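Removed: one protein chain of the complex. Kept in place: all other protein chains.
Each chain gets a letter, A and B, in the order it is written, and its residues are counted from 1.
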Amino acid sequence: MDSGLHLVAGLDWGALPQNLILAIGLGAVYALIALGYTMVYGVLKLINFAHSEVFMLGAYTALFTSYWLGFSPEALQQASRESNWLNLLMMLLASMVFCAVVGVIIEFFAYRPMRDQPRIASLITAIGVSLLIQYGGALVLPVSPPPSINEAVNPYRGSIPVQLIAQNPALAAEAAKAKEAFDVADAAFQEQMKAERSEFDLSPRGLELRTAKQVAERNYRTVRKKAEDSGRELSIPKGQMIMFGTTVMLMAVLTWLVLKTRTGRAMRAASHDFDTASLMGISVNRIVTITFIIGSALAGAGAMMQATFIGTPLTTFYAVSLGVKAFVAAVLGGIGNIPGAVLGGMLMALAETLVVWMGKSEWKDAIAFVILIVVLLFRPGGLLGSAKVEKV
Amino acid sequence: MNWPIRIGSIVLAIVVCFGIQYLATTMLKSDGQRLVALAGLYVTLAVSLNMINGITGQFSIGHAAFYCVGAYIAGFVSLRFFQAQPLQPVLWLVVMMVLGAAAACVAGFVVGLPSLRLRGDYLAIVTLGFGEIIRIVIQNTKELGGAYALDKIPAIREIWLVWLLAIVTIAVSRNLLKTARGLAFLAVREDEVASSAMGVNVTQIKVTAFVLGSAFAGAAGALLAHYETSILPTTFSMDVSFIILTMVVLGGSGSITGSALAAVSLFYLPEYLRSQPPVSGASLAAAVIVIVAVVAVLRRIQHHYHGTVAKKVGLYIGSIVGGVVAKLILGALFGLIPAFAKASYTGDKLRMVIFAGTLIIVMLLRPQGIFAHHEFSWTLIRRLYDKVRGKGAQGAPA
Partner (left out) sequence: MSKPVVLDLKDATIRFGGLIAVNKVNFNIHEGDLFGLIGPNGAGKTTCFNLITGVYTPTEGDIFFKGNRINGLAPNKIAARGICRTFQNIRLFGSLSVLENVVVGGFLRHRTGLLSALAYLPPAIHETAALRVQAMELLEVLDLADVADVRSRDLPYGKQRRLEIARAMATGPELLLLDEPAAGMNPNEKEDLAETVRLIRDNFGKTILLIEHDMKFVMNLCEKIVVLDHGEEIAQGPPAEIRNNPKVIEAYLGEAV
């Protein structure tokens, strides 16, 4: 039996910082979806189950835009292409706009007629819309084999290494020397290969050179590993940074919008008390529409970035679990609360990454709910929300 | 207490159950029989969720979890001990139902506890979460088959028992509504603060509702395990919970009749569609457009027409007939477009789309559910008839 201490000691602490960085990108996606849930809930008190489907359509929009920009599998087979940031921007905007349109349509046709009805009826409608888009989408969208956005469209691949602890200089020098030796041996072998008939039928000279190369390579690997273990390096994927940066930027715009503009004030009023807001001359229909536009556009942005930078094979069902987790994140942060959604999303991603880091990835999907239940039992209104006390 | 009537109805219920079994086994192949059994299980599930959601007003959307617990416990125990025990298979199945129900009760109790602190959507998401956690725990338990099936469960297929369980669930719900004690459950749904001021132990009522509702779901799970002989964690996914919830709301939250009928119809709808011939793209496109238009027209009549009931019904029928005609014409026109004519969609692919569409349309046209809060009774039929005939104008809306 593993003792608790053993469990802790057995963890790869060195890999923790790297995992935390990965959590940031995932957290950004959760936060962007969670914002949509939380905003709609704030105004309409409706769990918009179709939100994850809006997200899914955003990912498909990004996919088709990338095809249109010349990054379809067929086009890439003929010639490889270089991409630039403009392509990414176009995909982002296309996703955001398309999602906003879809969100508004859903609200107009499915939710608006239900506004005066019992909330459970709107909830069932939302489930209906969600299923309709999933299964209806499967009729017309490419799902098998699941397409995914080609990474060629992303000009910012790879990662930036950041040195945390410098390598032992002696070991590093040794590694450099070993590399040199390996390069020399390799070059010699490659030179010899030109004279050889086939890789599988080497002359004695070729065999000898190959053995020398293999020995040098093995040596280099060992020394390099030793040198690397003496220091600690983080590699920050560029995509994650872009995702995080974009999310922060969108968040800032949203915060400004909600806190500083007239529309934002109306939105907060409607969220506080829908009926009174409409009596105060606020056009609640307009506010609801704007809420859906913003929430859906954010989902579109999240979808585009997730599909491009993290890269997922797309099906019309792929966003369901993502959506549920984002919703859980929104509830965790305090549903209806904008900073809460961001906090919830980040925590959710962090928890998931930590579970994977601990080598318990099979529990990844359960951790979200465990945290949620524990938090709600102690803070029934979520982390940043306040539970409404009923006036007697 | 009228004993002759009571004994008579018990006998009738048993006769009906064996009747269903007899008809199913003589007229249907094993596939069809299975559907009859599953439909019965869904009736149990919907009516038992109605106890929690409709009657007591606790927003639970994780009902599949209790179904799951019952199925896995019964399946696991049966797998180990069925061979070594002396009971008749039917008796053993009954024992397993009790066991499944007991296990689900425990789960129901645990899930019910948060209902004391949480309300509405927060409770909903917690029940959903419990369901997912239970599923993931099973997925990671090797003894229960893990992510693979728990299979080779002894097959004990008794359709009559499935339907007997459904009838018992319905009877218990109905008894609850008929007695003073049951009214306390409704009172909690209506107003918790007022209920407790009247001396109602709200805590006890809520937890009781969860325990009771999950017990029936657990028993249904035990039956499922022995009917299918092989169960997977994904058999009890979130979708199943949503479908059960949909049955309750579509039937009319709180209405036992509604839950039961919606369960049967919503269960059979996709199964029926599965076997339908493929539809051309032209026909599909025409249908979608016409349905949207007809729903819009029906809603206008519903909300803005103030004539007599008979005239209103006439208008409804008129717009539906008009819709059918329009669909035929439009379908023929679209057929001229080659891309539309060529595309074809099988019933299997369309069934969930139609299912989802049905949910939305029913909710748009009748948000309170088909039966609203009513129960089936001959007086209800009588009142409806009178209303359409323009007599009892003051009759309660049905």
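The rule is short, and it goes like this: a residue touches a chain if its C-beta (ideal position, glycine included) is under 8 Å from a C-beta of that chain, and two chains touch if they have at least 3 such contacts.
Fair warning: this is a prediction, and the values are worked out from it, not measured in the lab.
*Asks:* Which listed residue (B:193, B:296 or B:332) would be found touching the missing chain in the intact complex?
*Replies:* Touches the omitted chain: B:193.
*Asks:* Looking at the full complex, which residue from B:208, B:259 or B:319 touches the chain that isn't shown here?
*Replies:* Reading the full complex, the residue touching the unseen chain is B:208.
*Asks:* Consider the whole complex, including the chain that is not shown, and state which of B:182, B:218, B:251 or B:367 touches that chain.
*Replies:* With B:182, B:218, B:251 or B:367 as choices, the missing chain is touched by B:182.
*Asks:* What does the interface between chain B and the hidden chain look like in terms of residue numbers?
*Replies:* Contacting residues on chain B, toward the hidden partner: 1, 6, 171-172, 175-176, 178-184, 186-187, 190-191, 193-202, 208, 212, 373.
In this text, only the chains that are shown with their structure count from here on.
*Asks:* How far is the middle of chain A from the middle of chain B, if each middle is the mean of its Cα atoms, in Å?
*Replies:* Comparing mean C-alpha positions, chain B is 36 Å from chain A.
*Asks:* Which of the residues in chain A come into contact with chain B in the complex?
*Replies:* For this pair, the touching residues of chain A are 41, 45, 47, 109-110, 113-114, 117-118, 120-125, 127-132, 134-136, 138-139, 324, 327-328, 331, 335, 362-363, 365-366, 368-370, 372-373, 376-377, 380-382, 390, 392.
*Asks:* Considering only the defined contacts, which chain B positions touch chain A in the complex?
*Replies:* Per the stated touch rule, the residues are 53, 59, 114, 117-118, 121-122, 124-126, 128-130, 132-133, 136-137, 139-140, 193, 238, 242, 245-246, 249-250, 253, 292, 299, 345, 349-350, 352-353, 355-360, 363-364, 367-369.
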